[in-house]
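Let me give you the structure first, and then I'll get to my questions.
Here the complex is missing a single protein chain, while all its other protein chains stay put.
Chain lettering (A, B and C) follows the sequence in which the chains are written, and residue indices restart at 1 in each chain.
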């Protein structure tokens, strides 16, 4: 039965067939940070660099800004969202093209007093930081193509609202927007004043209302409508999501203005299972819109 | 603008709509362990208990044994496999029925000398442990229906081979088997003897060869074939998986013996993305076979 | 090269491997008709009988009423919907159980004066025909189990509204309802009177408004809500469908009353591609609800 007893040399052939020599290039996620004068703080980010990034040193790449949700950070998409694993698979099969994917940190535990939010608000000029510091830094320090046709933005929940709002106000900068379970707006309920003047949750909420993605479309004039039509839009929200009606209102407003917008309601709630699976639609969607909308 | 400033009381209505009062019953995963005389050690396990388990205290449930792969432990399916999240979603939509899902620990870091494997081998009588200690303990201490018609087994890689081998040798105990990227066998290569007599990897490899799932079918007589037909079989393996040919050989052997066996080759390799997504097929598959094969 | 030239005897082995001898039982679709006193006419129907129907002559089956859309007839689901092909595949894989599927004729070319519609209206008491003649006839003349737990109803467009309305008014009769691109209601627009007193389109439209599926839920009291909760509901409508807002209103009304209802918005319009693909969700959905709601 000697032939049945495999040597340690033979075993890797069986169990580790993927670990070929020499090590082929791998994609990777790097965590880094930049110092922001606007926010007067270091801000971390996670960046996905595709497989060829280190070997093909002259190549420039399309970029996807992938925003996280409330109370989460730049680590969410890499950790629970498994964005590297999904990207690796879709880039291997060709369903997604090689691209850079970056998640900035716009949050943390808001209940413990950490700022959250993608818009400018008193004490937290995140949108100003994003456009005057973060995006320019990323597109200068990584090999990003850097035009509208090769830039997309996506996000979940608060980050879905952020992605949509950024795409609306900067339609000249993005080829595509993919919103997951997005905080498109907050219904105005008879609200009491915030209990403390520096209540970060109240400030965040106010910023979301002021930047309502629904109102932005509903109030659009012909010029704005024409601009919005230069972006490819995708709205994806679960049938059990408490934000579904906000997403419905957004897509109805888009339809009324005849701005093309893909809309999907899949099974699920406001969960990572939903957002993780949305990547399988999101990455191919932005891929096929890269290079199209000049 | 007072109405725009939401109070802390109002915010949970918006952001935490799912956290209703009083807290509805939730599914949960419990980590526990039993002492094994066979293995002379404590062996840990993870068990998923469905939503109604604590409130519906007379109800008994079908059970799925969900096996992990080599170098992994009972934590893999809960951690990277997100089995609770998938089960919650599928049970909510009705695509999976409420069931108990249990992952025993049959591994750890084999390169650091930890035993791995589901079969009996010199020094590691895991199969004996499983059938004389583990399964009886679980089905006595949790509200498990406990017949063939309501018991299924699944697993990935080494655990896919384990699930298939267990289903083959105990076809009177399982209604369904779902094998993911399964180590169905190891091709016999001209092999040198193991370098140390207690080389656990060599011992494991030998046990897999001796328990070849392919040979078990290929060598089946009419009685065994009849038994195998009382189980519902599903084989799921990625097109980039280094074990694909082993799975092809298994399904070809099954077809030759006219034993019905679902077979899928989806996009992907030997990765958690593949196994996680396989749960979306696996749980409905075992669900619809529960109660059928008596 | 003799061995390369296959004989006519050998070829069927290659090209017709599925045509085994003796011919295995096949499912089939039968077109037949009954005479209706209510409508004073013969009414045709198409009925799908599963594979075992002719050989397993004591077996009784669950039943699915599958309704067609406006201007279409009982032939639509068999012809363009390919319901037999889909059912064969899903029953083979086990995703759908064996069931009888019947499509009555409630239409034809309305523009040429043919009656259309599932509700009672002046001159066309179709709902009366359905419940006093058609359903009793089918369930007596075919081996139908015939209780609520094993009866489901589905349909597309006008038939989706019919299926939903029937399920609402007869919640004691159906375990599940699956609505595709359903005409859930018609928005009340400032409408002029019909141009002729016997305008069948105007009469149909009026009947749809009077049987609004949205209003039925919105106006439901606690008793009715309790009844509606005994049915499993599924609403499936394309993002480009002109009836999407009606389906949104329906699911919002259901949610407000806390009546569980699956909701999906997939890519597509008011097309046969959508309805055909919906069968792949519909048949498993009704399958897993058969036997549940007593």
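Just so it is clear, a residue touches a chain if its C-beta (ideal position, glycine included) is under 8 Å from a C-beta of that chain, and two chains touch if they have at least 3 such contacts.
Not measured: the values here are computed from a predicted model.
Shown chains touched by the missing chain in the whole complex: A, B, C. Within the complete assembly, B:266 is the residue of B:59, B:140 or B:266 that touches the hidden chain.
The chain that is not drawn here is touched, among residues A:181, A:212, A:247 or A:289, by A:289. In the complete complex, the hidden chain is touched by one of C:52, C:75, C:89 or C:128, namely C:89.
Within the set C:52, C:125, C:205 or C:227, the residue that contacts the chain not displayed is C:205. Annotation for subunit C: contacts to the undisplayed chain at residues 2-11, 13-15, 17-18, 70, 82, 85-86, 89, 92-93, 186-195, 199, 201-202, 205-206, 209-210, 240, 242, 267-273. By the touch rule set out above, subunit B reaches the unshown chain at residues 239, 245, 248, 251-252, 262-267.
Across the interface with the omitted chain, subunit A contributes residues 93-95, 232, 262, 284-285, 287-289.
The rule we apply is simple: only the chains that are shown with their structure count from here on.
If each chain is drawn as a node and touching chains are joined, the picture has every node linked to every other.
Centre to centre, using the average C-alpha position, subunit A and subunit C are separated by 40 Å. Taking the mean of the C-alpha atoms as each chain's centre, subunit B and subunit C sit 38 Å apart.
As a whole-number value, the distance joining the C-alpha centres of subunit A and subunit B reads 33 Å. Shown for subunit B are the residues in touch with two or more other chains, namely 93.
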